[in-house]
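Have a look at the structure that comes next, please.
One chain of protein is taken out of this complex; the other chains stay put.
Let's turn to chain A:
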């Protein structure tokens, strides 16, 4: 299973990857990107099975990444891990085809539930 983690914070990407591993999912093939633009470039070359993206990022935000993927017909499982989770953000996420939204602080248990249901 190829997972992509998109976040502008290196520390947060490391935390997410560690939590995926602790939740019992194989992270041997994790791809990282520091913003939506870098992620989109990598997705075009090699589509991951699941993308976990932050919402607020420089260059291209998480929702802009999802919209760009839709515009280009790039389909895969997509979810957000974010601090803010307003009603408007949820609407945008579902309209864009996101499968889930995890609010920070996340836990191993929340990853087990979400990834178990989605994968």
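Throughout what follows, contacts are C-beta pairs under 8 Å (C-beta built on N, C-alpha and C of every residue); 3 or more make two chains touch, one makes a residue touch a chain; residues count from 1.
Note that contacts and distances are computed from a predicted model.
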{"item": "UniProt protein name of the chain not shown, from \"Metallophosphoesterase\", \"Probable chemoreceptor glutamine deamidase CheD\", \"(2Fe-2S)-binding protein\" or \"Sulfate ABC transporter permease\"", "value": "\"Probable chemoreceptor glutamine deamidase CheD\""}
{"item": "Contact residue for the chain not shown (choose from A:6, A:65 or A:93)", "value": "A:93"}
{"item": "For chain A, the residues touching the chain missing from this view", "value": "9-12, 14-15, 18-19, 22, 56, 58, 83-85, 90, 93-94, 98-111, 113-114, 117-118"}
